[in-house]
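What you see is the complex with one protein chain gone and the rest in place.
And now, subunit A:
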Amino acid sequence: MTAGTTGEMHPAPDAPDTDVLKRQLQRANRVARWKALGLVAPLLIFLLVTFVVPIFSMLTRSVHSPVFGDIFVETAQVIGEWDGTGLPDETIYAALVADMRQARADRTIGQAATRLNYDVPGTRSLLTRSARRADRLEAPYSVSLPALDDRWADRTIWAAIKRVSSPVTATFYLAALDRQFDADGSIVLAPEDQRLYVRLFWRTLLVSALVTVLCLLLGFPIAYLMAHLPPARANLLMILVLLPFWTSLLVRTTAWIAILQTEGVLNDVFVWLGIVSDDGRVQLIYNQIGTIIAMTHILLPFTVLPLYAVMQGIPPSLTRAAISLGATPARAFTRVYLPLTTPGIGAGAVFVFILAVGYYITPALVGGRTGQLISNFIAFHMQESLNWGLAAALGAVLLAAVLLLYWLYDRLVGVDNMRLG
(Lines give C-alpha, C1' and ligand atoms only; values in the text may rest on other atoms or scores of the structure.)
Protein backbone atom coordinates (compact mmCIF):
# COMPACT_ATOMS: atom_id res chain seq x y z
CA MET A 1 0.00 0.00 0.00
CA THR A 2 1.46 3.35 -1.00
CA ALA A 3 1.47 6.52 1.02
CA GLY A 4 -1.02 8.18 -1.34
CA THR A 5 -3.76 5.60 -0.95
CA THR A 6 -3.41 5.64 2.83
CA GLY A 7 -3.84 9.39 2.74
CA GLU A 8 -7.01 9.10 0.68
CA MET A 9 -8.53 6.47 2.90
CA HIS A 10 -7.78 8.30 6.11
CA PRO A 11 -7.83 11.97 5.24
CA ALA A 12 -6.58 13.04 8.66
CA PRO A 13 -4.40 16.10 9.10
CA ASP A 14 -1.62 14.05 10.68
CA ALA A 15 -1.35 11.68 7.70
CA PRO A 16 2.38 12.37 7.21
CA ASP A 17 2.93 11.34 10.84
CA THR A 18 1.39 7.86 10.40
CA ASP A 19 3.68 7.55 7.43
CA VAL A 20 6.69 8.32 9.54
CA LEU A 21 5.46 5.92 12.19
CA LYS A 22 5.00 3.20 9.68
CA ARG A 23 8.49 3.71 8.36
CA GLN A 24 9.87 3.66 11.88
CA LEU A 25 8.01 0.46 12.59
CA GLN A 26 9.39 -1.11 9.45
CA ARG A 27 12.88 -0.06 10.42
CA ALA A 28 12.41 -1.45 13.93
CA ASN A 29 11.20 -4.73 12.48
CA ARG A 30 14.16 -4.85 10.16
CA VAL A 31 16.54 -4.23 13.05
CA ALA A 32 14.84 -6.93 15.11
CA ARG A 33 15.14 -9.35 12.22
CA TRP A 34 18.83 -8.65 11.74
CA LYS A 35 19.40 -8.95 15.48
CA ALA A 36 17.72 -12.36 15.54
CA LEU A 37 19.71 -13.48 12.51
CA GLY A 38 22.88 -12.12 14.09
CA LEU A 39 22.30 -14.29 17.16
CA VAL A 40 21.81 -17.40 15.06
CA ALA A 41 24.60 -16.61 12.59
CA PRO A 42 27.61 -17.79 14.63
CA LEU A 43 26.08 -21.22 15.14
CA LEU A 44 24.88 -21.43 11.56
CA ILE A 45 28.35 -20.65 10.24
CA PHE A 46 29.92 -23.04 12.73
CA LEU A 47 27.67 -25.90 11.64
CA LEU A 48 28.13 -25.14 7.96
CA VAL A 49 31.90 -25.36 8.31
CA THR A 50 32.21 -28.25 10.74
CA PHE A 51 29.27 -30.36 9.62
CA VAL A 52 27.45 -29.50 6.39
CA VAL A 53 30.43 -28.78 4.11
CA PRO A 54 32.34 -31.91 5.24
CA ILE A 55 29.36 -34.13 4.48
CA PHE A 56 28.69 -32.60 1.08
CA SER A 57 32.33 -32.66 0.05
CA MET A 58 32.44 -36.32 1.03
CA LEU A 59 29.32 -37.06 -1.01
CA THR A 60 30.89 -35.55 -4.14
CA ARG A 61 33.27 -38.51 -4.11
CA SER A 62 30.34 -40.63 -5.20
CA VAL A 63 30.25 -38.91 -8.62
CA HIS A 64 33.70 -37.37 -8.86
CA SER A 65 36.62 -39.74 -9.30
CA PRO A 66 39.47 -38.21 -11.33
CA VAL A 67 42.14 -40.69 -10.22
CA PHE A 68 42.36 -42.71 -13.45
CA GLY A 69 42.36 -39.70 -15.77
CA ASP A 70 45.01 -38.02 -13.59
CA ILE A 71 47.37 -40.98 -13.98
CA PHE A 72 46.55 -42.09 -17.55
CA VAL A 73 46.77 -38.55 -18.90
CA GLU A 74 47.53 -39.30 -22.53
CA THR A 75 44.95 -42.04 -22.77
CA ALA A 76 42.31 -39.77 -21.27
CA GLN A 77 43.10 -37.16 -23.92
CA VAL A 78 42.86 -39.41 -26.97
CA ILE A 79 40.25 -42.00 -26.00
CA GLY A 80 37.48 -39.51 -26.68
CA GLU A 81 38.20 -40.01 -30.40
CA TRP A 82 37.16 -43.65 -30.18
CA ASP A 83 33.44 -43.93 -30.94
CA GLY A 84 32.94 -47.10 -28.91
CA THR A 85 32.32 -49.41 -31.86
CA GLY A 86 34.97 -51.87 -32.98
CA LEU A 87 38.40 -51.56 -31.39
CA PRO A 88 40.35 -48.32 -30.80
CA ASP A 89 43.08 -47.40 -33.32
CA GLU A 90 46.84 -47.54 -32.84
CA THR A 91 47.23 -44.01 -31.32
CA ILE A 92 45.03 -44.97 -28.40
CA TYR A 93 46.87 -48.26 -27.88
CA ALA A 94 50.17 -46.33 -27.97
CA ALA A 95 48.92 -43.74 -25.49
CA LEU A 96 47.83 -46.49 -23.11
CA VAL A 97 51.20 -48.23 -23.27
CA ALA A 98 53.03 -44.92 -22.71
CA ASP A 99 50.81 -44.18 -19.71
CA MET A 100 51.35 -47.69 -18.32
CA ARG A 101 55.13 -47.24 -18.49
CA GLN A 102 54.89 -43.83 -16.82
CA ALA A 103 52.48 -45.03 -14.12
CA ARG A 104 54.71 -47.97 -13.34
CA ALA A 105 57.70 -45.66 -13.00
CA ASP A 106 55.67 -43.30 -10.75
CA ARG A 107 54.29 -46.28 -8.79
CA THR A 108 50.75 -45.04 -9.37
CA ILE A 109 49.65 -47.98 -11.51
CA GLY A 110 48.02 -49.66 -8.52
CA GLN A 111 45.66 -46.73 -7.88
CA ALA A 112 44.61 -46.55 -11.52
CA ALA A 113 44.13 -50.30 -11.71
CA THR A 114 41.99 -50.26 -8.57
CA ARG A 115 39.78 -47.57 -10.07
CA LEU A 116 39.35 -49.60 -13.27
CA ASN A 117 38.56 -52.63 -11.17
CA TYR A 118 35.60 -50.81 -9.56
CA ASP A 119 34.07 -50.53 -13.02
CA VAL A 120 34.88 -54.01 -14.27
CA PRO A 121 35.72 -56.41 -11.45
CA GLY A 122 38.72 -58.59 -12.27
CA THR A 123 40.60 -56.03 -14.35
CA ARG A 124 43.02 -54.93 -11.64
CA SER A 125 45.51 -57.66 -12.36
CA LEU A 126 45.09 -57.20 -16.13
CA LEU A 127 46.32 -53.63 -15.92
CA THR A 128 49.11 -54.17 -13.37
CA ARG A 129 50.39 -57.30 -15.12
CA SER A 130 50.37 -55.65 -18.54
CA ALA A 131 52.10 -52.57 -17.11
CA ARG A 132 54.84 -54.77 -15.67
CA ARG A 133 55.62 -56.01 -19.21
CA ALA A 134 54.93 -52.71 -20.96
CA ASP A 135 58.62 -51.86 -21.30
CA ARG A 136 59.20 -54.93 -23.48
CA LEU A 137 56.25 -54.23 -25.76
CA GLU A 138 56.95 -53.12 -29.33
CA ALA A 139 54.88 -51.20 -31.84
CA PRO A 140 52.36 -51.70 -33.29
CA TYR A 141 50.79 -51.96 -29.87
CA SER A 142 47.37 -52.83 -31.24
CA VAL A 143 48.98 -56.17 -32.08
CA SER A 144 51.49 -56.66 -29.28
CA LEU A 145 49.17 -55.73 -26.41
CA PRO A 146 46.41 -58.23 -27.28
CA ALA A 147 49.17 -60.80 -27.76
CA LEU A 148 50.10 -60.26 -24.12
CA ASP A 149 46.53 -60.75 -22.92
CA ASP A 150 43.64 -61.32 -25.29
CA ARG A 151 41.32 -59.17 -23.16
CA TRP A 152 42.98 -56.14 -24.80
CA ALA A 153 41.17 -57.20 -27.95
CA ASP A 154 37.85 -57.09 -26.06
CA ARG A 155 35.69 -54.02 -26.53
CA THR A 156 34.44 -54.25 -22.92
CA ILE A 157 37.75 -53.25 -21.42
CA TRP A 158 38.14 -50.26 -23.73
CA ALA A 159 34.64 -49.09 -22.97
CA ALA A 160 35.55 -49.25 -19.29
CA ILE A 161 38.77 -47.29 -19.83
CA LYS A 162 36.83 -44.65 -21.72
CA ARG A 163 34.38 -44.38 -18.83
CA VAL A 164 36.94 -44.17 -16.04
CA SER A 165 39.02 -41.59 -17.97
CA SER A 166 36.26 -39.09 -17.31
CA PRO A 167 36.36 -37.53 -13.82
CA VAL A 168 32.57 -37.67 -13.50
CA THR A 169 31.17 -41.14 -13.01
CA ALA A 170 27.94 -42.94 -12.27
CA THR A 171 29.70 -46.22 -11.50
CA PHE A 172 29.49 -45.92 -7.71
CA TYR A 173 25.77 -45.22 -7.64
CA LEU A 174 25.20 -48.11 -10.03
CA ALA A 175 27.31 -50.36 -7.80
CA ALA A 176 25.36 -49.19 -4.77
CA LEU A 177 22.21 -50.37 -6.53
CA ASP A 178 23.76 -53.64 -7.79
CA ARG A 179 23.96 -52.36 -11.37
CA GLN A 180 26.85 -51.94 -13.78
CA PHE A 181 27.63 -50.86 -17.36
CA ASP A 182 27.99 -53.40 -20.14
CA ALA A 183 30.29 -53.01 -23.16
CA ASP A 184 27.73 -50.86 -24.98
CA GLY A 185 27.41 -48.52 -22.03
CA SER A 186 23.90 -49.58 -21.09
CA ILE A 187 23.02 -50.33 -17.49
CA VAL A 188 22.57 -53.97 -16.56
CA LEU A 189 22.20 -55.95 -13.35
CA ALA A 190 25.46 -57.03 -11.75
CA PRO A 191 26.27 -60.76 -11.81
CA GLU A 192 24.24 -62.72 -9.28
CA ASP A 193 27.14 -63.30 -6.87
CA GLN A 194 27.96 -59.59 -6.73
CA ARG A 195 24.46 -58.38 -5.94
CA LEU A 196 24.63 -57.32 -2.32
CA TYR A 197 23.48 -53.81 -1.66
CA VAL A 198 19.85 -53.82 -2.70
CA ARG A 199 19.37 -56.76 -0.36
CA LEU A 200 21.30 -54.90 2.30
CA PHE A 201 19.10 -51.82 1.99
CA TRP A 202 16.04 -54.03 2.29
CA ARG A 203 17.52 -55.74 5.32
CA THR A 204 18.26 -52.37 6.93
CA LEU A 205 14.71 -51.18 6.31
CA LEU A 206 13.26 -54.46 7.54
CA VAL A 207 15.32 -54.55 10.75
CA SER A 208 14.51 -50.87 11.38
CA ALA A 209 10.80 -51.47 10.82
CA LEU A 210 10.85 -54.47 13.13
CA VAL A 211 12.69 -52.52 15.83
CA THR A 212 10.22 -49.65 15.45
CA VAL A 213 7.22 -51.96 15.82
CA LEU A 214 8.78 -53.65 18.86
CA CYS A 215 9.52 -50.27 20.44
CA LEU A 216 5.89 -49.20 19.95
CA LEU A 217 4.52 -52.48 21.28
CA LEU A 218 6.72 -52.31 24.38
CA GLY A 219 6.54 -48.54 24.80
CA PHE A 220 2.77 -48.18 24.59
CA PRO A 221 1.80 -50.17 27.71
CA ILE A 222 4.33 -48.54 30.00
CA ALA A 223 3.55 -45.04 28.71
CA TYR A 224 -0.14 -45.81 29.30
CA LEU A 225 0.55 -47.05 32.81
CA MET A 226 2.62 -43.98 33.71
CA ALA A 227 0.07 -41.59 32.25
CA HIS A 228 -2.61 -43.12 34.47
CA LEU A 229 -0.65 -43.22 37.73
CA PRO A 230 -0.37 -40.39 40.27
CA PRO A 231 2.49 -38.06 39.19
CA ALA A 232 4.79 -39.04 42.06
CA ARG A 233 4.70 -42.72 41.15
CA ALA A 234 4.86 -41.99 37.43
CA ASN A 235 8.01 -39.94 38.00
CA LEU A 236 9.55 -42.85 39.86
CA LEU A 237 8.86 -45.22 36.99
CA MET A 238 10.09 -42.58 34.54
CA ILE A 239 13.54 -42.97 36.08
CA LEU A 240 13.55 -46.59 34.89
CA VAL A 241 13.02 -45.27 31.34
CA LEU A 242 15.44 -42.36 31.57
CA LEU A 243 18.31 -44.19 33.21
CA PRO A 244 18.98 -46.46 30.22
CA PHE A 245 18.44 -43.40 28.01
CA TRP A 246 21.27 -41.59 29.81
CA THR A 247 23.57 -44.58 29.94
CA SER A 248 26.37 -44.93 27.42
CA LEU A 249 25.49 -46.85 24.29
CA LEU A 250 28.62 -48.94 24.68
CA VAL A 251 27.69 -49.82 28.24
CA ARG A 252 24.29 -51.04 27.15
CA THR A 253 25.76 -52.98 24.24
CA THR A 254 28.34 -54.56 26.57
CA ALA A 255 25.55 -55.53 28.93
CA TRP A 256 23.69 -57.28 26.13
CA ILE A 257 26.83 -59.21 25.24
CA ALA A 258 27.07 -60.38 28.85
CA ILE A 259 23.40 -61.40 28.81
CA LEU A 260 22.98 -62.93 25.37
CA GLN A 261 26.24 -64.73 24.60
CA THR A 262 26.11 -68.52 24.56
CA GLU A 263 27.84 -68.71 27.97
CA GLY A 264 25.84 -65.67 29.09
CA VAL A 265 23.24 -65.00 31.73
CA LEU A 266 20.13 -65.71 29.67
CA ASN A 267 21.42 -69.04 28.39
CA ASP A 268 22.44 -69.94 31.95
CA VAL A 269 18.89 -69.28 33.06
CA PHE A 270 17.53 -71.34 30.16
CA VAL A 271 19.78 -74.26 31.12
CA TRP A 272 18.86 -73.92 34.80
CA LEU A 273 15.16 -73.91 33.92
CA GLY A 274 15.71 -76.94 31.72
CA ILE A 275 14.45 -75.20 28.57
CA VAL A 276 17.64 -76.09 26.71
CA SER A 277 20.38 -78.59 27.46
CA ASP A 278 23.88 -77.46 28.34
CA ASP A 279 25.15 -78.40 24.86
CA GLY A 280 22.12 -76.96 23.15
CA ARG A 281 22.66 -73.33 24.16
CA VAL A 282 20.92 -70.88 21.84
CA GLN A 283 22.87 -68.49 19.63
CA LEU A 284 21.27 -65.15 20.57
CA ILE A 285 24.05 -62.78 19.69
CA TYR A 286 26.41 -62.06 16.81
CA ASN A 287 23.45 -62.43 14.47
CA GLN A 288 20.31 -60.53 13.51
CA ILE A 289 18.52 -61.47 16.75
CA GLY A 290 21.25 -59.80 18.80
CA THR A 291 21.05 -56.63 16.69
CA ILE A 292 17.27 -56.47 17.02
CA ILE A 293 17.17 -57.09 20.79
CA ALA A 294 19.92 -54.60 21.61
CA MET A 295 18.56 -51.92 19.25
CA THR A 296 15.05 -52.28 20.64
CA HIS A 297 16.37 -51.81 24.16
CA ILE A 298 18.42 -48.78 23.21
CA LEU A 299 15.69 -47.06 21.18
CA LEU A 300 12.72 -47.89 23.43
CA PRO A 301 12.91 -44.63 25.47
CA PHE A 302 12.49 -42.66 22.23
CA THR A 303 8.97 -44.07 21.82
CA VAL A 304 8.02 -43.96 25.50
CA LEU A 305 8.75 -40.24 25.89
CA PRO A 306 6.51 -38.86 23.08
CA LEU A 307 3.76 -41.40 23.84
CA TYR A 308 3.77 -40.42 27.50
CA ALA A 309 3.66 -36.71 26.62
CA VAL A 310 0.64 -37.21 24.35
CA MET A 311 -1.19 -39.51 26.77
CA GLN A 312 -0.81 -37.03 29.59
CA GLY A 313 -2.85 -34.58 27.56
CA ILE A 314 -5.77 -36.96 26.91
CA PRO A 315 -8.61 -36.26 29.37
CA PRO A 316 -9.75 -39.52 31.03
CA SER A 317 -13.33 -38.29 30.78
CA LEU A 318 -13.36 -39.08 27.05
CA THR A 319 -13.04 -42.84 27.51
CA ARG A 320 -15.44 -42.70 30.41
CA ALA A 321 -17.96 -40.88 28.25
CA ALA A 322 -17.61 -43.54 25.55
CA ILE A 323 -18.21 -46.29 28.09
CA SER A 324 -21.20 -44.52 29.62
CA LEU A 325 -22.64 -44.26 26.12
CA GLY A 326 -22.54 -48.03 25.88
CA ALA A 327 -19.14 -48.84 24.37
CA THR A 328 -17.28 -51.81 25.79
CA PRO A 329 -13.92 -50.84 27.36
CA ALA A 330 -12.13 -52.45 24.41
CA ARG A 331 -14.19 -50.48 21.93
CA ALA A 332 -13.73 -47.25 23.86
CA PHE A 333 -10.00 -47.87 23.75
CA THR A 334 -9.77 -48.62 20.03
CA ARG A 335 -12.28 -46.00 18.87
CA VAL A 336 -11.54 -43.15 21.27
CA TYR A 337 -8.25 -43.51 23.11
CA LEU A 338 -6.03 -45.04 20.44
CA PRO A 339 -6.86 -42.45 17.74
CA LEU A 340 -5.97 -39.69 20.22
CA THR A 341 -2.51 -41.18 20.75
CA THR A 342 -1.63 -41.22 17.02
CA PRO A 343 0.48 -38.02 17.22
CA GLY A 344 2.66 -39.73 19.83
CA ILE A 345 2.77 -42.98 17.89
CA GLY A 346 3.73 -41.12 14.72
CA ALA A 347 6.41 -39.02 16.40
CA GLY A 348 7.94 -41.98 18.20
CA ALA A 349 7.79 -44.31 15.22
CA VAL A 350 9.32 -41.95 12.68
CA PHE A 351 12.04 -40.86 15.09
CA VAL A 352 13.01 -44.40 16.07
CA PHE A 353 12.95 -45.46 12.43
CA ILE A 354 15.25 -42.57 11.46
CA LEU A 355 17.72 -43.50 14.19
CA ALA A 356 17.52 -47.22 13.41
CA VAL A 357 18.17 -46.87 9.68
CA GLY A 358 21.52 -45.21 10.36
CA TYR A 359 22.56 -47.46 13.23
CA TYR A 360 26.21 -48.44 13.28
CA ILE A 361 27.72 -49.22 16.68
CA THR A 362 25.36 -51.90 17.96
CA PRO A 363 25.23 -53.95 14.73
CA ALA A 364 29.02 -53.68 14.46
CA LEU A 365 29.50 -55.10 17.96
CA VAL A 366 26.71 -57.65 18.29
CA GLY A 367 25.48 -58.16 14.71
CA GLY A 368 27.87 -60.87 13.59
CA ARG A 369 27.53 -61.44 9.86
CA THR A 370 23.77 -61.47 9.39
CA GLY A 371 23.06 -58.50 11.62
CA GLN A 372 25.15 -55.94 9.72
CA LEU A 373 23.30 -52.92 8.36
CA ILE A 374 24.08 -50.45 5.60
CA SER A 375 26.15 -48.21 7.90
CA ASN A 376 28.48 -51.09 8.63
CA PHE A 377 29.18 -51.56 4.94
CA ILE A 378 29.87 -47.85 4.52
CA ALA A 379 32.42 -48.17 7.34
CA PHE A 380 33.86 -51.27 5.68
CA HIS A 381 34.41 -49.48 2.39
CA MET A 382 35.84 -46.47 4.21
CA GLN A 383 38.31 -48.34 6.39
CA GLU A 384 39.06 -51.68 4.80
CA SER A 385 38.32 -51.95 1.08
CA LEU A 386 39.13 -48.21 0.71
CA ASN A 387 36.54 -47.90 -2.06
CA TRP A 388 35.60 -44.38 -0.97
CA GLY A 389 33.47 -43.70 -4.05
CA LEU A 390 31.20 -46.62 -3.21
CA ALA A 391 31.14 -45.64 0.47
CA ALA A 392 30.04 -42.14 -0.56
CA ALA A 393 27.38 -43.47 -2.94
CA LEU A 394 25.95 -45.82 -0.29
CA GLY A 395 26.09 -42.92 2.16
CA ALA A 396 24.25 -40.63 -0.24
CA VAL A 397 21.46 -43.18 -0.74
CA LEU A 398 21.17 -43.63 3.04
CA LEU A 399 21.24 -39.89 3.65
CA ALA A 400 18.53 -39.31 1.05
CA ALA A 401 16.31 -41.85 2.79
CA VAL A 402 16.96 -40.28 6.19
CA LEU A 403 16.31 -36.74 4.97
CA LEU A 404 13.04 -37.89 3.42
CA LEU A 405 12.00 -39.34 6.78
CA TYR A 406 13.17 -36.19 8.54
CA TRP A 407 11.01 -34.12 6.24
CA LEU A 408 8.10 -36.42 7.08
CA TYR A 409 8.84 -36.01 10.78
CA ASP A 410 8.87 -32.23 10.38
CA ARG A 411 5.46 -32.40 8.65
CA LEU A 412 4.07 -34.74 11.27
CA VAL A 413 5.48 -33.30 14.48
CA GLY A 414 7.45 -30.18 13.57
CA VAL A 415 11.11 -30.11 14.54
CA ASP A 416 10.47 -27.10 16.74
CA ASN A 417 8.16 -29.21 18.90
CA MET A 418 10.85 -31.72 19.72
CA ARG A 419 11.37 -32.34 23.42
CA LEU A 420 14.02 -34.27 25.28
CA GLY A 421 13.29 -36.10 28.53
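Going forward, contacts are C-beta pairs under 8 Å (C-beta built on N, C-alpha and C of every residue); 3 or more make two chains touch, one makes a residue touch a chain; residues count from 1.
The definition used in the following text is that contacts and distances are computed from a predicted model.
Student: Choose one: "Pyridoxal-5'-phosphate-dependent protein subunit beta", "Nitrous-oxide reductase", "succinate dehydrogenase" or "ABC transporter permease subunit". The correct choice is the protein name in UniProt for the chain not shown.
Tutor: So the chain that does not appear here would be "ABC transporter permease subunit", according to UniProt.
Student: Among A:55, A:105, A:147 or A:276, which one is in touch with the chain left out?
Tutor: A:55
Student: Any idea which of A:84, A:121, A:140 or A:221 touches the chain not displayed?
Tutor: The one listed residue touching the chain not shown is A:221.
Student: If the hidden chain were put back, which residues of subunit A would touch it?
Tutor: Touch set of subunit A with respect to the missing chain: 29, 32-33, 35-40, 42-44, 46-47, 50-59, 61, 218, 221-222, 225, 228-229, 237, 239-244, 246-259, 261, 263-265, 268, 297, 300-301, 354, 357-361, 365, 375, 378-379, 382-383, 391-392, 395, 398-399, 402-403, 406, 410, 414-416, 418-421.
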